Structures are given as structure tokens and as C-alpha cells.
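Omission of a single protein chain aside, the complex is shown with its protein chains in their original locations.
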Amino acid sequence: MAEHLLEVDDLRMHFHTRDGVVKAVDGVTYTLDAGETLGVVGESGSGKSVHALTMMGLVPMPPGRIEGGDVRFKGRSLLALPDEERRRIRGNEIAMIFQDPMTSLNPVYRVGRQLAEPLMIHKGMSKKDAWARAVELLRLVGIPHPESRVRDYPHQFSGGMRQRVMIAMALACDPDILIADEPTTALDVTIQAQIMELMQELQQRTNSAIIMITHDLGVVADMADRVLVMYAGRPVEYGSTDEVFYRPKHPYTWGLMDSIPRHDVTTKGELCPIKGQPPSLIDAPERCSFAPRCPYATTVCLESVPVLRTVGEGHLASCHRIGEEGFSRIELPCAGVGA
Amino acid sequence: MLQYITKRIVQFVPVFFGVTLALFLIANYMPGADPIQMRFGERTPPPEIKAALIKQYGLDRPWYVQYGKYLVALSPVKSVNGSLQWTGPDLGTSIYTGRPVTTILAETYPHTIRLALVAIMIEIVVGIGAGVISAVKQYSIWDVLVTLSTSILVSLPVFWLGLMLQYFFGIWLKGATGGAFYLPISGASSPFFPDWVHMILPGITLASVSTAYAARIMRSQLLEVTTQDYIRTARAKGLSERGVLWRHAMKNALIPVVTFIGLDLGAMFAGAVLTETVFNWPGVGSTISRAIFQRDFPIVFGSVTAMLFAVMIINLIVDVSYAFLDPRIRYGGAGE
Partner (left out) sequence: MAGRVNDVDTEKRTHEQQLIRDGVHDVAGQPGPMPPLIEEHVQHQTRTLWGDAWYRLRRNRLALVALIWIAIVALAAVTADLWVPRMFGDPLTINTQTASAERLQGPSWEHPFGTDDLGRDLFGRVVYGARVSLTVGVLATLISVLVGVALGAVSGFYGKFLDALIMRTTDIFLAFPYILFSILILAVLPPEMRGIVPVILAIGLLGWPTFARLFRSSVLSVKENDYVAAGRALGASDARLMFRHIAPNAIAPIIVYATMSIGGAILTEAALSFLGLGVQPPGVSWGQMIESSRGYLVTQPLLVAWPGLAILSTVLAFTLLGDGVRDALDVKMKD
């Protein structure tokens, strides 16, 4: 089999807290190739952000502990690398942008300095060259008057502009992989679209792979080539965007689909939020973690943790009931509308 | 920024009038306060002289006239024979020596400032250092040690710490080493030691409480800052842990600490009264405590007034320089 750019293999990150073990990430597996976009979807607490931070080596350990699995980048195991070498990959070959641009930039330094920093660390650029490149980067992400803006402080930028700065910073060293952790959640809707467009445009130019972490299925439908749906630290469905959107197999994915307003469907479908709360991950029992909220749950769901099974072309899902006769998506009476 | 500085200076005005009014009221209207008696110390003036003095000082005039006269006396620039001249503020004269309080202050103030500078140096080096170690090695034995010792230091009476240091380093150590090694316990210069050695114990004593607070603030600021999103960004950029600490966390954490140290100068003046008394340091503080025992009220009043003014001016300077430290204020638009 050809080597992938990134191979995540049964990755497990558990937090050992005073109250018990939190299995924040519990068996995530996928691959990523250059120029590809993977959408990682889930509610808050589903482990989608933690899995990215684990790959970046940004999870404080302790309390975090890698309990198994591996992340291979260009064939090398990231988790086995010494700190110094991982640091050389961070921000250089794999870069990350975060949710809140208002707090993600250091308020006491000029944006130019913050943009120049990765260039000076990873590319050994002189301060002067790095600042010149910083101006170019600001221009690239569409900030007007980059020559003067480079000397401004973060608080002098708007939220959308700050996220552009963050993107510029992440792209400074031409990374192979860009991880975007809910990059638009904190922004206005109109700005959200602009930022997404910018990312797609830049991806075409640089051919970098993107891991787009989001709870917004619309974003994934627009951008991603493949989708990973996570629930309570585990992958519940994985496949190409077309497969997952048109032939979803997991009740949780069905629920997610029902809970978003769709403009492409003409029937006046009801908006159905998934009832209940995501489970506590502390000392989770050995059962399907979605069972308590699942309208399709049966006794079999309580007996063991379901494993991912192939349900279509490159399409995996983890539900005990898949393959059962007569198990299919049904129109549910939507009791909880208006939430 | 100009707006910020203007705002600070405008805010300074009520503080100035508030303090001078408080001083004026304490000296003239406090229960037990008798402006004439104070000028006589322990002696009792004959009634007719007292009456004459009341007239002479205008103590029978309404309070606002007296307050106005008090402000004029404080002003360093006065109208002499119709033209404005620099005369220096008038803080009265000592009952015992008859010397102007301003002259006494001019002699003693440099000593107090010298001691305060030493103390601030200790505060910066030890306080910030201990705070950084404590935060970086959180929950380690060093952290426990710093937390415990700062708790003890802020619970110590400063003058008692001074006395205990005198005993251990000046008396006990001298005995234990057969007189070979010890530190001077008096601030007055002596032929046995170079001048800076005399500053060690008083400096440590004066610095103690402030250093403890500086360490605590440094620790909590650094811990607070390291949870911020921009620190995660710095790590994600590939900075080393040292780079993250010194290049990203430190500047953010230091801004409030530096502000604290600046504003703390005022507390140091108060501490100087006790420290200088214990070590016979020839500064304003020991002058005040001596004057309290001698009931030389003009010296007490004039010296404390001078200290309060120094505090006021330092606060203003620190407030304004804060604007230069924090770009969010320097370049406006931050809202606060």
C-alpha cells in the first residue's frame, strides 16, 4: 500500500484525573494525503480537538497520557520522536489554527513579530527577511495595507482580520498539513464564509492537506473530501463526504443531519435536535456511548463497545445494529423542537 | 494614549485635594488636636500668648480660609513682594531645634531613597525570581517553599524581623564565629565596614513584605498567562518551552508585576518608618519615630506629608508609564 502523508492509527489519549480516567480520544484511525481535506465532526467534548492537539504534542502530560496507537507523518512515528524533533515539525510541517482569534494572538507583540517568529525558528531567516515575508503573508491572506498593518498590535485588528493573521501565521512555513480547529466558530456568519473561501483558495495554491475540525456539517459538505464523525472520543462514522452525506449509516450521523437546517431539501422537514447531553467521559462503561440518547438502541447496544465495520466503499461505521434486518433510518416524531 | 494620560492626571486632582484636606483636618480638627499646643510640645503656653498666636495664625478664621492658607504654605512657589519666586514648601519648624522641617527632610530623604532603592532591587531580583521558579516548577518542593515562606513573610511584623536579623547576624553570629564574621546592626556608618554592608540587613528587612507579595503576584500572573490561548499558539508555532516562557509568557506576566512594584513604593515608605527605627538608619522614617517620642509634631506632620506627596507622585508616574508598557493602551482601541 502506498504511503500516506498522515496515518492516524488507533490513537488513544486518556486523561487521568482525580475523579477517574477520561477517555478523551479512544481509537481514532484515518489517513490523509496531500491536497486532501478531512472534516472531523462532533459535538463539544467528542474528542475532535483533543485528537488534533495530541498529534501536535500540545496536550499537557500529565494529566494526559497516550494509551496506545500511533500517528505516522511521512512514514515517521510522531509520538516516538524526541521533543526537539517534534518541535521542528510543529508550525513548520504541521501547523494549526485555533477557534478564538481574539485570544490566540499575543496582545503585547506586533503581528509582524508573531508572524516572523516561525520563519526565524524553522527557516533560519534573518529578522529583516522574516518581516518582509510577514508582509507578503498578510497580503496573501487579504489584509489591506500589509506594509503598515504588519507593525500593528492584535487589538487593532477585527476578529475576522485576526483569524486571517492566524492563517497567515500557520501558512508561514508552507506546512504539509494545516489543522483548523473550529476556525470560524467565533466569527460572524459573513466573515465565516470569507475565511472558508480563503482557506480553500490557499489550499489550491499550496496543495497542503487540511484537517477541518468543526461541528458545522455545512462547512464539511462544502470543503471536505472525507468526513470523520466522532462521538464521546470514538469515531462513529468515516468515509468520503458523498458517502457519509448521502448514505449515512450511524444513528448519530442521522441525528446530526436532522439537527441542521437544510436548504437543498424542498420538503418542509422538521428541525430535530438530538435529545440529551453527551455522556460524561469519566470511567465510561463498556457499551455503545451513544446508546442513552439513541432512539434505535436495544439491549445489544449495552453489551459491548461497537467496532468500526465496513458499510460501503471506503465507508466505515460503528453501530451494533448495522446489518440487522429492517434496521434503517426512520422519520421520528420530533418532540423537542424549538430548543 | 494621550487620552489615557489626561484621564489619569484629571483623576489625580481629587486625590491631591482629598489628601491635603485630610491632612489639614487631622492637624486642626481631630479630637485632641490643638494647633497651638502642638507648636509648644510638652510646655503649656500662657493664655495671653495662646490668644495672640491664634490671631496671628488666623486660627479664628473659617476653615476654608485656613485650608487655603495651608495650601499656599505647601506650594513651593510663592508670591514674594509681588513676584512669584521659588521658595520651597513651608512645612513648619521643629519645636526642639527650631530648624525648618524642609531642611531636615533634605538631609534625611536621600538616605531613605537609598535604602528604598536597595530594597526594590532585592524585591525585583528575589521576588520575581522566586515567583518565576515557583510557577515554572509548580507543585515542586521549590513551589511549596516559596508559597510557605511568602505566607510567613507577609505575616511577620517588619520591625520584629529587623530585630531578629540583628540578633542572628549581628550578635549570635559574632559570638559563634568568635567575632570573625558578622554584619553591622546599625545603619550609621562605621569604620569597620564599607557603607554598602550597612545596608544589607535594613535592606532585607524593608524589602521583606514587598518581596513576598511580588513573588506571589509573579507566580499567579505567570500561571494565569500560561493558560492563555496565545501561549498555545506559541507552542503550536514550534517554540521551545524556554522560548514560550521567556519570549511569550514573561512580558505579559511582568506588566502587572512591574506596576505592583511601582505602586508598592508607597508601602515601602510606611515600612521605612519601622525599619529605619530598628536600624537607626538616618532617614525620614527614623526621624518620624524619634519625633513621635519627642512630641515634635511639626516634624511628624511635615515628614508624613512629604511621604504622602512622594507616594502620590510615584503613583501618577507608574500609572502613566503603564501606558507605555501595555500596547493595548499605547495604541488605544482596547476599550479599557
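Note that the chains take the letters A and B in the order they are written out, and that residue 1 is the start of every chain.
Operating definition for what follows: contacts are C-beta pairs under 8 Å (C-beta built on N, C-alpha and C of every residue); 3 or more make two chains touch, one makes a residue touch a chain.
Bear in mind the structure is a predicted one, so any value in this text is a computation, not a measurement.
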Checked against the full complex, the residue among B:I54, B:L156, B:L173 or B:V320 that touches the missing chain is B:L156
Per the definition of touch given earlier, which of B:V118, B:L206, B:I231 or B:V273 contacts the omitted chain?
B:V273
Which residue, B:I5, B:I36, B:L53 or B:M312, contacts the hidden chain when the whole complex is considered?
B:M312
Take the complete complex as the reference. Which residues in chain B touch the chain that isn't displayed?
11, 14-15, 18-19, 22-23, 26-27, 30-33, 37-38, 151-152, 154-160, 163-164, 166-167, 171-172, 266-267, 269-270, 273-274, 277-278, 288-289, 292-293, 295, 297, 300-301, 304, 307-308, 311-312, 315
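The definition used in the following text is that only the chains that are shown with their structure count from here on.
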How far is the middle of chain A from the middle of chain B, if each middle is the mean of its Cα atoms, in Å?
54
Listed in rising order, the residues of chain B that touch chain A in the complex are 228-230, 232-240, 243, 248, 251-252, 255, 326-328, 331, 333-334
In their shared complex, chain B is touched by residues of chain A numbered 56, 58, 87-92, 95-96, 98, 100, 103-110, 117-118, 121-122, 152-153, 155-156, 166, 169
